[in-house]
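All protein chains of the complex are present and in place, except for one that has been dropped.
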């Protein structure tokens, strides 16, 4: 671990940033690749402000970029903002910002006349398009932001690289990091033994297969519910029981949704489950489990621990909902999200993609991470893992 | 297991066909789907003639088709030909046919004026195109046959469904059935203990990842050599050691090629391996291991059992080559090839695709298995596995 | 879940007890077996006072026993004491008790003239033997308490059943519950990705093999250091790499001790490890890693998060110690200890053993859990897991 003098100060200021930095070897090494590509350019940023993103911002600043950054709504960590500011970066926002204050922060980023954007959900791009602010282009972290850029926001005439489209993210983050953090979080929050439990995983996409894999690895019995016939066959030959959505409620004892769809677990399904069944949502949105419907069925709701609520149904049965049905590996008590290394991978793609936009020569519009960047980062990660 | 009267006779005639049929529930059930689509049509066939294909031909005949069939060069099983003939099908060819006799058999199939072809390697299509014989279309089993149909043979103006392009084959056959049969075959042929052995798998495509998975499952240490950076990363996060092609020879003790490429294990690599290293080829062609180069290096070659040969190198070291470097799960002593159920899947795709061509309405030219057929067969297989 | 009226009150009073109770089906069902065996008897208790033990005490009280209980030094949870008191049990002690106050609590238990003891470390037995207080007998949770009863404390002339000697504890608690909680805790505290990490597990006893199993299950590379030749062979045929104590420091990146011995990881071993190596102790005592020796070598120690400390060695290298080298699955930030069900098993053994002592007929002295109780509890747990 070789750290420059600036990053050294940041390390000293915040132990959580220090720990993240020590395990983010990829992003720590991109500086050499970027060279002077970002030198003197201003990057407008809207991102969850937590230790791992702090490392990314510091790396970009060390590469000569001028950072103007704010957080996402409701997730900004105060100590991280303070550490970045102490370190000389122009960062603002707080967890308590209301939508109006948050919007003002976004405007303040745009007011700084950024050359590039590093956005998460396309809020900055929306402002740029709305106002006609000239930029060189930038990156967008999320698929939903990319959808806005391809749809409602109208055509953008500069290159925007969409990080989440990279196959590396599917492999490392969706399958392994999400799978691990969901199963680890289940064990941590509930303190239950996985053996003898019957886990039903809804969806056998990247996230679902990761969850299924780790639930089985720790000794659980696992069944898959999947409406796509070909993915269902994959689950079956991967050794899982495959159940119809109608059979699963009576079979399982833990139910984990990872489909991206709405109302996967309806109130009628929950009514059929056994006493003490546990409900977990691993999807991005909190609508996979019909929590309002469940609440309506319930005669009482009792907390039985952090992120654990027992719903006593009018029928006399009770089921347990974890983390209010919100994305479990981020929303649960004590949750730390995906592993540091999986974020390190994504942020390396971010930094290299920003530099590529700065260098120029790309077609306008939202686009995938260039293949050579994917391959470069993949090779760097393999090398690090095997060292 | 409900069997019609004709199939019953076949069962009585040959126990190996009976065993295959009892475990080929999918192909056994396609008759109901096909209905009268094949009734009265003549199907010209060129296929390995062994118990599983016998079941397919009988099912097509039971659906009303008129079968005229010959085998592939060098793989025809005499008792199967006899059983099919006794059962009233027009089948000919023998294992001892030389290329000239084999070509005559293919011509005899075409001389019968088939309406449809069920081909394996595009030899029948080549004749049809050469002679200008009119057909409705047909199926082609292999990728290499499909390449001929898209290239050297010139444009074909009838629909030809390419079975091997189906995603179901990749999942069920390439990953699981090949992986299992290679590892099972290794244990069977060598009688060695996998624990403590260091398996190097070359290639992390569908076959390679299946082999790696099963080698690890039975207790082996497994490393992957893969030149594609993204697949290499997948191997690493799947928990495997990833090695460079230059490091692997000194690390491993068993080397399995599954790349599709030529000369993966060159003589120079083999020279670097430890005494007693074992070499296995899982790829379709016998050129992944440079056997001629190995033979040239060898001072002596000694058989140490069926499919086991020790090459004593001039350097004083010796290594062991299994099944002469030919496709191990088919060529090894006692090898039975892929599991019956994985073949059942492929043959269901065959039968349904032939019926689809017969029904008409498809575009001309080589094409993938229609999506609805893939989904229908996938759903049927899941249902059978879970019943 | 059927709960009696008394337990219902306790449930209402404390959500964590409610959650534990809902998942402690075995102890919840022992009342029927115990019948009136404990009716009217006073049980003197010294035990960690946390939610799971609260359930045990409540069950014993529901069976008619009169409970007088205090905690162990430094682990008493205030809200649990309060809940039990509100519920009418005679419970006292607090986390802040110093050794003198703790001793006074123990004396207060003995002063109540208990008929039976439920002890954890033999502190109550020591007082009884010292004072010559007449009791019927009781149970002792720990192996170290049993050693005191077989040694320094002199002969005890009443039956004392030693719970930790039961084979059920080795299987369920030591292997699976400890293994899971150590690996889960590692992921939780560090937020690191297990793939690509090289875990060295010291000791292949029950705990070590559980840790190794779960570390491998989540994708880690695992090696074992074990001085017993036969256990080392077991590790090898279980598919692990087996390393000598001299080779391990240079091979690994995470080091987990589970031997029961002292000084397993000496300062000289740590000096040989790679930068960023992580040290974890899973053993009962905090002396398996030589923390004083490590501190002496260190030029600086910096916290990088809860339970994470980086030791910067004078040599310029740095290593990371988790939870100060104390028993990781109990001492780490947010640690919840072994799974509820594994504790449920042990507490069922406790309750049934106390009833057996009360019924009489046992030989005097420390002794194993009667075989029929082991079998009864094992069968009940299997039935619950499969239901």
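As written, the chains take the letters A, B and C, and residue 1 is the first residue of each chain.
In this text, a contact is a pair of C-beta atoms (placed from the backbone, for glycine too) under 8 Å apart; a residue touches a chain by one contact, two chains touch by 3 or more.
Being a predicted model, the structure only gives us computed values, none of them experimental.
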> Per the definition of touch given earlier, which of B:138, B:194, B:283 or B:325 contacts the omitted chain?
Replying inline: B:194
> Hey, which of B:15, B:74 or B:88 is the one touching the hidden chain?
Replying inline: B:15
> Which residue among B:70, B:166, B:180 or B:353 touches the omitted chain?
Replying inline: B:180
> In the whole complex, what residues of subunit C lie against the chain that is missing from view?
Replying inline: 167-168, 171-172, 175-176, 229-230, 232-234, 236-237, 241-243, 374-376, 378-379, 381-382, 385-386
>> Just checking the interface: what residues of subunit B touch the absent partner chain?
In response: 1, 15-16, 18-19, 22-23, 176-177, 180-181, 184, 187-188, 191-196, 214, 217-219, 275-276, 302-305, 308, 310, 318, 334, 336-337, 339-342, 384-386
>> Which parts of subunit A face the unshown chain closely enough to count as touching?
In response: 193, 195-196, 219-221, 236-239, 241
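Just so we're on the same page, only the chains that are shown with their structure count from here on.
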> subunit A to subunit B: how many Å between their CA centres?
Replying inline: 41
>> Based only on mean CA positions, could you tell me how far subunit A sits from subunit C in angstrom?
In response: 36
> Which subunit C residues sit where two or more other chains touch them?
Replying inline: 193, 195-196, 219
